[in-house]
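Note that this complex is displayed minus one protein chain, with the remaining chains in position.
As written, the chain order gives the labels A and B, with residue 1 at the start of each chain.
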Amino acid sequence: MFRFALGRLLQAIPVLLVVITMTFMLVHSAPGGPFSADKAVPAEVLEALEAQYNLDQPLWQQYISYLGDVVQGDMGPSFKYPGRSVNELIYSGLGTTAELGFYAMLVAIFIGVIAGVTASMRPNTMQDYVPMTAAMIGICMPSFLLGPLLVLVFGIHLEWLPVSGWNQIPGDKILPAITLGTGYAAYIARLSRGGMLEVLSQDYIRTARAKGLSEFLIIGKHALRGGLIPVVAFLGPAFAGLLGGSFVVETIYQIPGLGRFYVQAAFNRDYTMILGTTVFFATLIILFNLLSDMLAVWLNPKLRQQVRGEG
Amino acid sequence: MKQCPSVSSSSLISALALVLISSLLLSGCGSSESNVESGNRTGTLHWGNGTEPQSLDPHIATGVPEHHIIMALMEGLVHKDSKTLGPTPGVAESWTVSEDGTVYTFKIRDNARWSNGDVHNAHDFVWSWWRALQPALGNLYAYMYFPIVNAREYYKGEVTDFAEVGVKALDDLTLQITLDNPTPYFLQLLDHYSMYPVHRATVEKFGAADERGTRWTYAGNMVANGPFKLKSWEINRAIVAERNTFYWGNDDVRLNEVVFYPTENATTEERMFRAGQLHYTNDVPIDKVQTYREANDTALKVVPYLGTYYYRINVREPHLQDKRVRRALAMTIDREQLTEHVLKAGQIPAYAMTPPNTRGYYPPISLNFDPEVARQLMAEAGYPDGEGFPSTEILYNTNEGHRKVAVAIQQMWREHLNIEVKLLNQEWKVYLDSESSGDYQISRAGWIGDYVDPNNFLDMFICDGGNNRTGWCNQEYDRLVLDVAPRAKTHEERMAIFTQAEQMLMDDLPVLPIYTYTTKHLVHPSVKNIANNIMDQQSYREIYLEGAED
Partner (left out) sequence: MNSNSIDATAEKGTSLWEDAWIKLRKNRLALIGLGLLIFLCVVSLLTPWIAPYGYEEQDLLMGATPPSAEHWLGTDIFGRDMLTRIMWGGRVSLMVGFIATAVALAIGVIYGAVAGYVGGRVDAVMMRLVDILYALPFMIFIILLMVVFGRNLLLLFFAIGAVEWLTMARIVRGQVMSLRKQEFVEAAHSLGLSQWIIIRRHIIPNTLGPVIVYTTLTIPSVMLLEAFLSFLGLGIQPPQSSWGLLINYGVETMEEYPWLLIFPGIALSLTLFALNFLGDGLRDALDPRTAKD
């Protein structure tokens, strides 16, 4: 297992290199620079600013020096916020986005698994149709539609929950987590239903039933473990999707997270911030994919043997 | 049969479920008092402030959100009265102006202090202004200083000794400023944040004086001279300013804290207001203005603003060089319809560049809505009934409001002149680039005045002005604005010269004025002493909350 993880981590390095290079090139070919402003910027001032941020050096030189810095963990100063470093900005937004992602994932798993398992217990009956249709609705309703609707109903009309912020007012985590998690709950519901149906049709389940075990015990102790494998495999891509979805949710609810920083940075041409966030996200995704793969292996004895064979 | 491992998935799920439910529910517990309610009790103002400020260094910052926060944290020699916008004592308790209007002598208060208790005196101003004029700092408002003798020359490097610049501390509490010309609006300039003093010891502790973007403005580091001091600054979350007990006027300040929220999205901001999370919003979504008006809700405050929304015309474009064409375009914009039916927020149609009643100045009006005459002009220019008029593009930065105006105008030109114009929206940075490099035909623009004087609007269009960007150049206009007006002896004379210059501008029409801005805000009834002046400048030392314990 260890060698497996190590191998994957090593593979991550060229991936990150590709990510950095592609982003660097894209960012520097974007029209508009970080210092264009509404009031005319006098030429000398522009020159001084560009010199300070090394923008007057040839591109390849900037690239090399950036790489050098990144390896040491320094992602440079933000262009948009004088005096703040990218590390600092990422750090300030990270906790929030991570929390949001975590809660959304919990919502997604909790609702999704329960819905999917319930549906799989009596396929092709109402117990199946209702959760699955709800799941379909969840998939087809974009978060920027769901979010404002929830805000309108629960925040403004019923006044039960706050309409913005994160960790500023009690209860302000509920709506954003639900908005972000619902789409994934839907996918997880479908996946778990599918996985459970496969498992439940297996012989050993039939044996357990014949032995007279209660349905609950059968599902809980025997079926879930195998039935949830597709869900676990989905967690990696789900995480990546959550990060992307957080951009929208953070904008709707004014949450000071990394996603919002990224969108702002792209619009502001804050080169270093864009690069820094991209590298950071890529690293996170790689790590998470690795974790979810390891979890899949642990749950699935067949894969485990495969890995042992490799390692 | 092999025993399945005991840590079954179902117990894992149950654990997860417990964690989820309890954490979410617990997060919902807590006081159900809204921000507004608690703020009214404790004297804390919750203020929606627009975008997250880039910097709170007064010599680097540009932008309205920065302006508001800096006004709470810092103060200049002079403070604008929130009703008349006239100068009232700030750090300076009194001043005298020489006969010829070029020498200002300020007496600094003897109880002026920085927020850490340090003595605050005239030397601070001399040093701060020296710092503001260091080219490496990249101060985009350096031109505010240029009325001062040798300030421009020092900034450009033609004069190297700062002692030659017209600002001196005659003694600890006396500051003397010498100007090139009598500049009637000079006292107004002094209230612009770019002319505020900064605390030398703090700035130098965190870097060189002219080093851009050091940490001296961070919470815990910043030392300033305003009615409030910086308590905390969480990016994208909130900036908290608390009472500065060393402020000379602290006894009259009634608020205990001001919390500035970065509210980029006006729709979300409005919801926050309704949910009681904010006392004051930075803006109101256009479609909501109607709703509040119809409900006669006094929370809505719409106030004229010192700014003009206009279109720049690139006069270098061959088919836009003929001023008859430009005039025809200007005369077929139905500004009344635009402001009443499209914008619907009390904006005022503008037929000249400078807003009316700018310090008593009313611009000459020689433009009106007249499609008949416009069509004649187009025909004379060689495009009868729009025939043969090359395709033209209106450029604007991506924004709902600008889109609405552009779509409406596109329709008007089609209807009245039978010409086709296309719309192009670009993202802010790209749009700025296109405009400044002249890569546009017609471009949407807006100009908000930095001080209340026509000069601020008219000196944009001098021949090589960085804010001109139209390619229009009129030497006579330049002469009037740059040479003749500053030397005028009386206010009336000056205004007359400006009238002449403005007339020239409106004859040639390298710009099409459209409307005068208004600001719109939602204000909770418990907030008192909100200013309704045309610069939308708030005086935080005067604002108070009803129901707050003092």
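Structure notes:
Definition applied: contacts are C-beta pairs under 8 Å (C-beta built on N, C-alpha and C of every residue); 3 or more make two chains touch, one makes a residue touch a chain.
Because the structure is a prediction, the values reported are computed rather than measured.
Touch with the chain omitted from the figure is made, among B:42, B:96, B:245 or B:398, by B:398. Note on the undisplayed chain: of the listed residues A:139, A:213 or A:295, the one touching it is A:139. Of the listed residues B:267, B:321 or B:436, the one in contact with the hidden chain in the full complex is B:267.
When the omitted chain is restored, the residue from A:78, A:97, A:251 or A:292 that touches it is A:251. Against the chain not shown here, subunit B presents residues 267, 285, 287-288, 290-291, 337, 341-342, 398, 400, 403-404, 407-408, 411, 423, 425-427, 430.
Although one chain is hidden here, its contacts on subunit A can still be listed: residues 11-12, 14-15, 18-19, 22-23, 26-27, 29-31, 136-137, 139-142, 144-145, 148-149, 152, 237, 240, 243-244, 247-248, 251, 262-263, 266-267, 274, 277-278, 281-282, 285-286, 289.
We adopt the following convention: only the chains that are shown with their structure count from here on.
Rounded to a whole number, the gap between the C-alpha centres of subunit A and subunit B is 37 angstrom.
By the touch criterion given at the top, residues 4, 8-10, 13, 16-17, 19-20, 23-24, 27-32, 35, 52, 54-55, 57, 60, 62, 135-136, 138-142, 212-215, 217-218, 234-238, 262-265, 268, 271-272, 274-275, 277, 427-433, 436, 465-467, 469 of subunit B touch subunit A in their complex. On subunit A, the positions that touch subunit B within their shared complex are 31-34, 36-42, 44-45, 48-49, 52, 77, 80-84, 89, 92-93, 103, 106-107, 109-110, 113, 151, 155-156, 159, 161-165, 168-174, 177, 219-222, 224-225, 228, 251-254, 256, 260-261, 264, 267-269.
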